[in-house]
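First up is the structure itself, then whatever we jot down about it.
What you see is the complex with one protein chain gone and the rest in place.
Chain naming follows the written order as A, B, C, D and E, and within any one chain the residues start at number 1.
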Amino acid sequence: MQGKKVSESFTTFTQIVMPNDTNSMNNLMGGNLLRWMDIACGICGGKHANRLVVTAAVDNVSFSRPIKIGDVVTINAQVTRVFNTSMEIFVDVYKENYRQREKVKCNEAYYTFVALDDDGRPVECCELIPETDEEKHRYERALRRRELRLILAGRMKPEDAKELKEIFLGEMK
Amino acid sequence: MQGKKVSESFTTFTQIVMPNDTNSMNNLMGGNLLRWMDIACGICGGKHANRLVVTAAVDNVSFSRPIKIGDVVTINAQVTRVFNTSMEIFVDVYKENYRQREKVKCNEAYYTFVALDDDGRPVECCELIPETDEEKHRYERALRRRELRLILAGRMKPEDAKELKEIFLGEMK
Amino acid sequence: MQGKKVSESFTTFTQIVMPNDTNSMNNLMGGNLLRWMDIACGICGGKHANRLVVTAAVDNVSFSRPIKIGDVVTINAQVTRVFNTSMEIFVDVYKENYRQREKVKCNEAYYTFVALDDDGRPVECCELIPETDEEKHRYERALRRRELRLILAGRMKPEDAKELKEIFLGEMK
Amino acid sequence: MQGKKVSESFTTFTQIVMPNDTNSMNNLMGGNLLRWMDIACGICGGKHANRLVVTAAVDNVSFSRPIKIGDVVTINAQVTRVFNTSMEIFVDVYKENYRQREKVKCNEAYYTFVALDDDGRPVECCELIPETDEEKHRYERALRRRELRLILAGRMKPEDAKELKEIFLGEMK
Amino acid sequence: MQGKKVSESFTTFTQIVMPNDTNSMNNLMGGNLLRWMDIACGICGGKHANRLVVTAAVDNVSFSRPIKIGDVVTINAQVTRVFNTSMEIFVDVYKENYRQREKVKCNEAYYTFVALDDDGRPVECCELIPETDEEKHRYERALRRRELRLILAGRMKPEDAKELKEIFLGEMK
Partner (left out) sequence: MQGKKVSESFTTFTQIVMPNDTNSMNNLMGGNLLRWMDIACGICGGKHANRLVVTAAVDNVSFSRPIKIGDVVTINAQVTRVFNTSMEIFVDVYKENYRQREKVKCNEAYYTFVALDDDGRPVECCELIPETDEEKHRYERALRRRELRLILAGRMKPEDAKELKEIFLGEMK
């Protein structure tokens, strides 16, 4: 099982904001964006693993810019690191409005997915080959994000988080 | 604007997992659960604020137990603390299967919502009155969760996070 | 197969009225409310029977108060009586609007569900134990509602409807 | 405002049963059928009244035959009588399966709709002209169905139901 | 396998334009109409073939009249000719608005469907018996439409299209 490049599973997912996706201010509801980001990551993770993949975790996500009805939402997803049976996937979200020629960044987040075999058991994923500087940067920082994730899920004690300790949450992203 | 009790906006949201909510293993897709949790929190926050509320952030969420097609999903949401225009809302998720009489906890998470006035500007929410020990516990711990949230969003420096520093992420939940 | 209390299968089902649920006056369409009531009853009946349950009948339902887009609809369902393989389920519907702090009753109805075994054949449900006065009242009146249902479905002759005859439709509810 | 014939607003509404419409036995959920019947009646009532119409009541409906995934459901709706601002609409439901050449009747029901003016107030509908014997029969019997409806909604006392009294529920349909 | 008349599989399919079906001018999106036309043709073709049928081709469709939210869309589908395993189906689309008593033609198109056996392989359909003059006319013209379809799909050379050649696209419809 040889490694795959980040670009081989890079995924672009596009949606138009329809009436039923919005709240009473005609803005996209946060939960719908979380769902679209999850689908984008699932496609990306599936491409990398050549397997069914399922969501294992979502890191902290914040929403600052409202996305309006009719806006085009573009979501890019890329694998950042593989940890045995799980993959960390980075996703960023852009909105675009026909009338103004602008593409505005709205969000970014990290999702974690697990690959499953045909009986639904976690199965090893093939390695990831980061190429660009940005890909390498995300790859290295993945360790500290993973430590924080394990602590927040109660599966690691803060004192065992080596990466995190040194930097105490400095430059988490 | 007098305070409201936690119980006044406590919300129970129920769904059955339908075919279109599932992946090819007939399990609920993570993104759909994130969306349902968001709706439950939105109803709860709306009841507390008597305003339109919108999602501002979701904390780290992990998914460990698969939820099957046909399962009944029950989501409970309660406000845990109010920070001027924003509210932290705690949500836990249970699944239930008709054949076995069991109600199994699947997830929990914290969402943050902001209340908006009629022009879409953030507006102050009324205070929260925690009553039970558990409500008071969540109320107190909300400060450290908020610090972590601000750090992760790049809006606070780790060294300014007083609450977090003392405990270095100990007992985050 | 020992009996179960009414409270053991009591179900609360919540929805927000979304654009696609409404007519051109932005009010919830009656058919959507009937569908939500059916889902709430199905969850409730499934909890009581520990089986797949299917709708067998809906009694007369009237709609008097419009429910607006954005309103929160809360539907409570409880089993009122078990008749061998079928259950009568009472459901009431409330609407709530964020801006006014009010919870207004909109509807009530009786649905009848049948429990099925794994081959899709009707199967006996466990007994119901009414506890409160209201539960006992609904339990007793269930006989006359059942007679009316059978007459309306053409499966009982009016002259055989003992309960109904005495009271000639008095206090049906 | 001259009268309209029954045939002028006669409506045929067709659907295929899709996965998301079904329960875990792959049969159409009762609530979805109630919703489709409501839409068919709404189209029919709208054609008769040339107005927005909204559901006011549904009479007792019973479900006896399961409708399978992939079946074609045909719903016919026709106005049976006009009562000032409200219309009684009769609806019958057929299922059809490609493989066997059969069209099987599954259900029938009466819905009541109210016509609204542009401000949402009930408004008078134009008269109905029944032509065939069956249309005339349904027209005449509409009075006793209306009495039963009013009694069940608590808006008429049983002793005032002249039509019903004579026949004590005989031949309700 | 004896022939069937056109009228035996004639299908009427009705929809109301809901908010989620529309673009930001509140008009039905073209793609949704294409989908509804496809469903109507699929029901029609399934009735004729008594088989599962799948879309093989859609001919050129043009959209000239906007269809508004709340409009009732009526789609009529009829088989026009059978070519061994495939059927050509003609579909026309009408819109209707409650307030004005008018039924306006919006579109027409030809879809081609293929019948499949239980293993998903194309299977012969029973013959079609055109009866009215219009049915016979469509039946005869089906040959030239089929030639054009094959040319456009790159499966026939223009010089082999006998029917088309004589008339060079004259009176294609």
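The definition used in the following text is that a contact is a pair of C-beta atoms (placed from the backbone, for glycine too) under 8 Å apart; a residue touches a chain by one contact, two chains touch by 3 or more.
Please read these numbers as outputs of a predicted model, since none were measured by experiment.
**Student:** Which is it among E:Asn32, E:Asn50 or E:Thr85 that touches the chain not included here?
**Tutor:** Residue touching the absent chain, from the options given: E:Asn32.
**Student:** Touching residues of chain E against the unshown chain: what are they?
**Tutor:** Missing-chain contacts on chain E: residues 23-25, 27, 29-32, 34-39, 42, 52, 54-64, 66, 116, 120, 148-149, 151-154, 158-159, 161, 164-165, 167-170, 172-173.
**Student:** Could I get the residues of chain A that touch the absent chain, sorted low to high?
**Tutor:** 11-14, 16, 39-40, 42-43, 46-47, 49-52, 72, 96, 98-101
**Student:** To test your reading of the contact rule: which positions on chain D touch the chain that is missing from view?
**Tutor:** Where chain D meets the chain not shown: residues 18-20, 69-70.
Here is the rule we go by: only the chains that are shown with their structure count from here on.
**Student:** If you average the CA atoms of chain C and of chain D, how far apart do the two points sit, in angstrom?
**Tutor:** Each chain's C-alpha centroid was found; their separation is 20 Å.
**Student:** Please report how many Å separate the Cα centroid of chain B from that of chain E, as a whole number.
**Tutor:** Distance between chain centres, rounded to whole Å: 50 Å.
**Student:** Multi-chain contacts in chain A: which residues touch at least two other chains?
**Tutor:** As it turns out, chain A has residues touching two or more other chains at 19-20, 23-24.
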